[in-house]
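Partial view: only certain chains, each at its native spot in the assembly.
Note that the chains take the letters A, B and C in the order they are written out, and that residue 1 is the start of every chain.
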Amino acid sequence: MTDDDELRLHRWESHADLPLTVVALVFLVAYAVPILDDHLSPKWDRAYDVATWASWLAFAIDYVVRLCLARHRAAFVRSNLLDLAVVVLPMLRPLRLLRVLALVDILNRRAGSSLRGRVGVYVAGSMVLVLFVGSLAVLDAERHAPGSNIHTSGQALWWSIVTVSTVGYGDFYPVSTTGRLVGVGMMISGIALLGVVTASVASWLVDRVRQVEQGAQAATRADVAKLAAKIDSLERLLAQRDAPKA
Amino acid sequence: MTDDDELRLHRWESHADLPLTVVALVFLVAYAVPILDDHLSPKWDRAYDVATWASWLAFAIDYVVRLCLARHRAAFVRSNLLDLAVVVLPMLRPLRLLRVLALVDILNRRAGSSLRGRVGVYVAGSMVLVLFVGSLAVLDAERHAPGSNIHTSGQALWWSIVTVSTVGYGDFYPVSTTGRLVGVGMMISGIALLGVVTASVASWLVDRVRQVEQGAQAATRADVAKLAAKIDSLERLLAQRDAPKA
Amino acid sequence: MTDDDELRLHRWESHADLPLTVVALVFLVAYAVPILDDHLSPKWDRAYDVATWASWLAFAIDYVVRLCLARHRAAFVRSNLLDLAVVVLPMLRPLRLLRVLALVDILNRRAGSSLRGRVGVYVAGSMVLVLFVGSLAVLDAERHAPGSNIHTSGQALWWSIVTVSTVGYGDFYPVSTTGRLVGVGMMISGIALLGVVTASVASWLVDRVRQVEQGAQAATRADVAKLAAKIDSLERLLAQRDAPKA
């Protein structure tokens, strides 16, 4: 019976994958447009509000269904804390957009062959999403904050890039608590970006250097093969000697 | 008799581990509260002062006892210079909090299995502690410094994060000598953080690439095993031939 | 017939390599001088304009000829998107200068022996070119932009270096959209630079450590060789014993 549950959980997840990605894309629009267009008509404003709530409902239903289907509920909650936080805390709302990264996965399945190639596509996709969402979030938080200096979407995007690259000119910087939390997220992304880029180059270099070494290992393998041949001939020699005696 | 001393030193250290960590936690509170609350009543202020001195006494006693129990005292002093500095120099007082990292060790013993996992937990734990202590130390140094711009705990924490990530907007920066020393510590932590993150990603990438290679090495091992089997059968063949002759 | 085309494409590319590099160098002068000298006489100004257009024509002709000679045209367009963009988008004009990197290739073929040595020469060459072109491009974009602070070639070069090293003092920063696009390019270059420098040091360190290990592998090889010698002597022993019997 519990195995049945496990199976049903997996089936639900594979069925819910595409719809939830579509919901995330709808939420992306419903999240982005009211931030980018500060003077939306009340009618449209309400429409985007409804879309936001609908996407929240979809994520909440998905979480509850998965929780009900899970074999060990306590273990499920513990290993899906982020999912819970995204549903419960309205402040983490933009994290719902992480689901859009599923699109990068699809792209990867098509194009990627080597590990480094797939890492590259994933990093590039994540960076575009992080910069986009980070710019929106900081613009939302800072636009009307007292003493702030980020007021247009262009400034927000420029600030995002300057922060992720850890350059940090200081021509723009967040002053509100929410804006600074977004900034912390961008900095962590920047450190991760630097780490992944460096690691990829290092892995490539180490690989190229190692190819020489693998040649040496191949030589050992060849030696072992020669030994095997020698022993084979010994065996045959012994067998031949035995044959006439019989 | 000296071996006895060595044993007694280790016994002392294992017994003193937990109490000293508790003392460090008490000191953490006694260090943090007067900095965070600028308008403490004199009574409480004196209470925190007493706690600070008591924690100093505990660390000093621990050092003296360990020094007395050590076999080679000169060698002990040389390899525990940091412990000595923390006891003797009042300016390095915040470093006493490094002992709180012992808690991370305990956490690690529970959760950690892989090397990279344990490094991750350690780095995350250290970063939280470094950011917390660094913010307190810089706030203490800068709050009443002439011409300073870090005046609240929020600003101090934001400055710490901006510095550790090496972004450095320049919206906040220390101006006093003590504050700048704290800054140097944060920058060193930041460089170390970047190094560890990058190295972990690189090690993961190198590992994944190596798994292919290990397959080739396994093939060599298999070849050697086949050789061994061949030699075994040769041996049996010889033994059989000898048996009838006997 | 298609194989003929393939051959003709390669022949065209090897013949066009040197002329296009010369054209790129001419374009470098025609691009740099009007930016560096703000008060050029109209006659010279027109001359440089003509040179710029001539270089564009050369690149366009090269692209069209290669497109015509390519076996699979759709595949050719897809795998040479950058070349197309450089020809079609006037904004990407400075990227034409990337062809000057061909000179670094020539330098490399002469000097380089080790992989790391060649990477080093390539990185140094690219950095000089990136800093030079980036400084020109940002100066062109910012000099007359409202509210800008980069007005001389010295300031532009200093800004480029500060950006590529990800230090980002904030004493100079771009304010126009074009200038910020140049800034994004410089930041990407900076992250790549950091990655390559770190990776080179890491690869060197890993290599040095590995040399010890290779000693151990050599020992295994020696063991296998000793085994082979043993088996040889066994074989000889058996052969000798058989000889008198015959």
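The definition used in the following text is that contacts are C-beta pairs under 8 Å (C-beta built on N, C-alpha and C of every residue); 3 or more make two chains touch, one makes a residue touch a chain.
The structure presented is a predicted model; accordingly, all values stated were derived computationally and were not measured.
Q: Just want to confirm the stoichiometry: 3 copies shown, so how many copies does the whole thing hold?
A: Full complex: 4 copies of the single sequence.
Here is the rule we go by: only the chains that are shown with their structure count from here on.
Q: To lay chain A over its twin chain C by CA atoms, how big a turn is needed, in degrees to the nearest 5?
A: 90
Q: Half is the threshold here, strictly exceeded: which of B-C or A-B has more than half of its contact pairs identical to A-C by residue number?
A: Of the listed pairs B-C or A-B, the one copying the A-C interface is A-B.
Q: Kindly work out which chain lies most centrally, taking the average of its C-alpha atoms as its position.
A: A
Q: Report back the single chain whose CA centre is most distant from the CA centre of chain B.
A: Centre of mass proxy via C-alpha means gives C as farthest from chain B.
Q: Quick one: report the Å distance separating chain B from chain C, using the average Cα coordinate of each chain.
A: Here the centre of chain C sits 41 Å away from the centre of chain B.
Q: How many angstrom lie between the CA centroids of chain A and chain B, rounded to a whole number?
A: Centres of chain A and chain B (C-alpha means) sit 29 Å apart.
Q: Out of chain A, which residues touch more than one other chain, so two or more?
A: 166-170, 194, 198, 200, 202, 206, 217, 220, 224, 227, 231, 234, 238 - these are the residues of chain A that touch more than one other chain.
Q: Contact residues on chain C for chain A in the complex?
A: 115-116, 119, 163, 166-170, 173, 175, 177, 180, 183-184, 187-188, 190-192, 194-196, 198-200, 202-203, 206-207, 210, 214, 217, 220-221, 224-225, 227-228, 231-232, 234-235, 238-239, 242
Q: Spell out the residues on chain B that touch chain C in their complex, using ranges where they run on.
A: By the definition above, chain B touches chain C via 166-170, 198, 202.
Q: In the complex, go through chain B and note every residue touching chain A.
A: Those residues of chain B that touch chain A are 154, 158, 161-162, 165-171, 193-194, 197-202, 204-206, 208-209, 213, 216-217, 219-220, 223-224, 226-227, 230-231, 233-234, 237-238, 241.
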